[in-house]
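First, the structure itself, so that you have it in front of you.
With one protein chain withheld, the remaining protein chains of the complex are depicted in position.
So that you can tell them apart, the chains are marked A, B and C in the order they are listed, and the count of residues begins at 1 in each.
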Amino acid sequence: MDSIQYTTQYQFHGGIHPEEHKELSNQHSIGELGVPPQLNIYLGQHNGQPALPVVNVGDYVKRGQLIGRMQGNLSANVHASSSGTVKEIALRPVAHASGMNDLCVVIDTDGNDASEYLEPIADYASVNKQVLLDRVAEAGIVGLGGAAFPSNIKLMPRVNHLIINAAECEPYISCDDRLMRENADELINAIQCVQSIIGAQHCTIGIEDNKQEAINALLLAIEKQDPNNNSHFQICVVPTKYPSGGEKQLIELITGKQVPAQQLPLALGIIMHNVATALAVYRAITKGEVLTQRLMTITGKAATIRGNFWTRIGTPFDWILEQAKVNTQVLDRVIMGGPMMGFEIQKLDSGTVKSTNCTIFAETNELATSNNSLPCIRCGLCADACPVSLLPQQLYWHSKSEEFNKAEHYNLFDCIECGACSYVCPSNIPLVQYYRFAKNEIVRQSDEKAKASHARERHEFRELRLQREKAERAERHRKAAEARKKAAMQKGEADEKKATIADAVARAKARKQQSKD
Amino acid sequence: MTNYFLLLVSTVLVNNFVLVKFLGLCPFMGVSNKVETAIGMSFATTFVLTLASACSYVVNEFLLTPLGLEYLRTLCFILVIAVVVQFTEMVIHKTSPVLYRVLGIFLPLITTNCAVLGVALLNVNEQHSFIESIVFGFGAAAGFSLVLVLFSAMRERINVADVPLPFRGAAIAMITAGLMSLAFMGFSGLVKIS
Amino acid sequence: MLKSSPFNQASNSVTQLMLQVILATLPGALIMFYFFGWGVLFNLLTCSLVAMASEAAILKLRGRDFKSGLSDYSALVTGILIGLALPPLAPWWVAVIGTFFAITFAKHVYGGLGYNPFNPAMVGYVLLLISFPVAMTSWLPPQNIATNAVNFLDSLNLFLFEIDSQGNKLNFYLQNADGFTMATPLDELKTGLSMGFTTAELQDKLILTGWVNQGWQWVNIAFLVGGLYLLTRKVIHWYIPVGMLGAIFLTSGLLTWIDPDLHISPMTHLFSGATMLGAFFIATDPVSAATTPKGRIIFGAGIGFLVVIIRNFGGYPDAVAFAVLLLNMAAPLIDHFTQPKVYGTRDA
Partner (left out) sequence: MNTLMAVVLLVLLAALFGALLGYAAVRFKVESDPIVEQIDNILPQTQCGQCGYPGCRPYAEAIANGDEINKCPPGGEAGVKALADLLGREPKPLDESLEESVPKVAVIREDECIGCTKCIQACPVDAIVGAAKLMHTVIADECTGCDLCVPPCPVDCIDMIPLTNNDLHHWQWPNPNSEPHSPFESEQIIPVKQVS
């Protein structure tokens, strides 16, 4: 291994080059957004089951105090992001594409920001892995790249190769970029920490070539922290192309291998974590910090103050809007996440979540999508752009005509909803929405199917039971009659009276038995 | 050999039974809603047509002509065809129940498929030999199958197109068949059998 | 209405794609104008006008928004393609009937833009070819070798009234210097070969002199230039043109290798008739072509193969239109069987 930094020789199929607009937010150093007067913390903000509230209305909570406990295997803890009083635990608008309400904990902050952290684990190398995993789970850390998958689960397996995802391919977003520029030393330590938990020999940091300053900062930090490169760090520079930051796309860019369909990167002996996640894991272990804040990009042409800010989880968007001095005259829409895969925030009183890496205050015509779409002319630009080598126009055709089994035949579920197809479509067709609709519908139908087959089983079982009962009843009648006959034979005709009595008794018995069941 | 090849090309493309001679339109319209069905129907028709042209040749050559009963030709051919179709129906019912159900009424209808009788009668008219009869029958069926499968794939696409309501269904299918026929005109003159 | 991501879009549109196609036909149209005179212009104008008018009328009839429907210019492209395919100085009603049929029956009966299984321009052209064979095969000779050159007024008269001011009919202008009236090179070759001449003997004919033939090779080169422009602007893909031209070259090469006396040479195939127009402008119509990468190569190769077969053995001198329609028929099936491999299913 000659040099730490190298440029990838591989590429993935498709991809697009949307306008980046990163310069809107990556010019200023990281700031603090502060504590809003009210926090609106969503209990279901991670992948998996929503957390169970463990505080009561009126309780005083400190920053870092557990307010929602994970339930089941795939879930995460939720903590108070600042000190204050629990105002209510109720259905509130949440940061979700549907714009619907769900269970939230609303905290009136007191401004003291009194905190309650966990005990730091200074020497993580010497403790049991399970202790570290428990700590990560306790701190409620999830993947901060956008998926919000509980990190403790992703740290569990032992693999040879750790890939740190620093590609940040979505336009507008620059929080990982700034983080690498400004906290490179700590980041390198953090990556070493994650690497030691996973037990990986190699570690590759995948980063797009439009972040030269971040690359330089990392190189410098590696030289400082690990002059002999004992951790086998490599920085793989990938070309700037959306979606190079997609998990499977980045793996192909770095290793040249494709993750087998319907499988995890684990199948190739690879685990991937986002840079910000690595930092959060490190801080949770060495400083005892639970996940109460994250770095978030505030951008968009309608915002006057743009940049990257440490933001408390649960910060309402309307408060951010005030802080960023957004010109509401020209504000068109507020988007959480990037323009390619994010969604529109419909109710501004909902709070940020752990996966809110960016808030875009877009002005009119900035992120405009045409409302009237023309018919598909099958030009195939979408198929060229698709990073998964699907045939988007076929998927669209079948999703639109609701021929879902045909859409599945065209591998609908391999679609990663990256939006490249919609982006290039000259007819402005909302392709991704068609796929999302079709996927939802297929899942619903298969649920119904499962329910139906369950009902059939129960019905068939019942029919069987009724038949068996009928047969048993007939059998009992027959036995009683036989017994009667036998008795009559034994006693002989002389004892006719007794026989009659026995007969009656047997009949009564049978009747008794019958009424029992 | 070349002669058989030319005969085959001629029956499949140049004198396509459906698009040029307009025979066998009933199953062409009826069983072209889905590609899978069309492929099944193609196999069934190919089997029936080839077998029927062979059988009818035998019946014509060794029974009707020696006995001077040519006037019974149509009657006997229909008898032969009906038996072959019935036989095919039983085989399909046993081997592929879904296909059997999907082909539905069209399977027995092969009996009255004018293409089948047409092939048998044309064989006699053109004074084809036994091998030629079989090649002709097979070629006719292959041509029928080719356009049927192509047509069904097109219809699957057209069925979900934004066709104006008055043209939906059979109407647009007819127009499409007409345009296909137009395209097949391109093959005319391709093979000149003396 | 709730909208899903993505929230940004590349700045391309169907309108732009269509305009690029129209722009790319310009060199070819100009060269045709140079060689064949005013008739080319009349055809283009008439076909474009009729195409737009029919499109507007039908959109109106269907109650669609006909302003936005017209502004995609797809009808204009259809009109221009028919205009380029028609013989110059064919009577005006030929252009009108063909274009009207193309727009209504090949396009709008199926639901309009994006739904037509057949290339509308070629449906219109084939309809004309079958219905009016004489009018459709009376090509003017290139003007540099024509006996009687045709001026603007005569052209207009011929176009409108089928007779010029001196009372000459179209036939008068069809003669070239060596006195033959069948004027396209492919026609000439076909007739000559069927009369028992060899290709070498036919080379002496005036229309077949020059690099590969008179005039037509420059028309084809101009369309090739336009096509290359479309390729560089990524309006079309290389799959179909390369498949088609490759198949023409290979098939005709094989045939000439077998018997050079009876078969037209690959170069003549490539640079005569509608080869380049077909390869870059007609076969590449995305709506009616196959869509998968592999499928497009097969689609193009199929067209190329049929073009050579029909030109060499069939009843028509040129075959691009028929070949395109025949492969249009097969496109859904080709797509059905050429799905690309999805990420993660490729062999390691």
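Quick note on the criterion: contacts are C-beta pairs under 8 Å (C-beta built on N, C-alpha and C of every residue); 3 or more make two chains touch, one makes a residue touch a chain.
Predicted model, so just to flag it, every value in this text is computed and none were measured.
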| item | value |
| --- | --- |
| Touching the absent chain when the full complex is considered, from A:His28, A:Lys325, A:Arg456 or A:Lys509 | A:Arg456 |
| Hidden partner chain, touching residue among A:Val94, A:Ile198, A:Ala302 or A:Ala480 | A:Val94 |
| Positions on subunit A contacted by the hidden chain, ascending | 44, 94, 96-98, 100-102, 400, 430, 433-434, 436-437, 440-441, 444-445, 448, 451-456, 458-459, 461-462 |
| Sites on subunit B contacted by the missing partner chain, in the whole complex | 29-30, 33-34, 37, 59, 63, 67-69, 72, 75-76, 79-80, 83, 86-87, 90-91, 93-94, 97-98, 101-104, 162, 164-166, 168-171, 173 |
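In the analysis below, only the chains that are shown with their structure count from here on.
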| item | value |
| --- | --- |
| Rounded Å distance, subunit B centre to subunit C centre (Cα mean) | 33 |
| Centre-of-Cα separation between subunit C and subunit A, whole angstrom | 53 |
| Distance between chain centroids, defined by C-alpha means - subunit A, subunit B (Å) | 56 |
| For subunit C, residues contacting two or more additional chains | 111-112, 115 |
| Numbers and ranges of subunit B residues touching at least 2 other chains | 157, 162 |
| Footprint of subunit A on subunit B - complex, ascending | 157, 159-160, 162 |
| Residues of subunit B that touch subunit C when the two form their complex | 35, 149-151, 153-154, 156-158, 161-164, 167, 172, 175-176, 179-180, 182-191 |
| Touching residues (chain side subunit C, partner subunit A) in the complex | 2-10, 12-14, 16-17, 68, 72, 74, 111-115, 237, 286-287, 289, 291-293, 296, 335, 339-346, 348 |
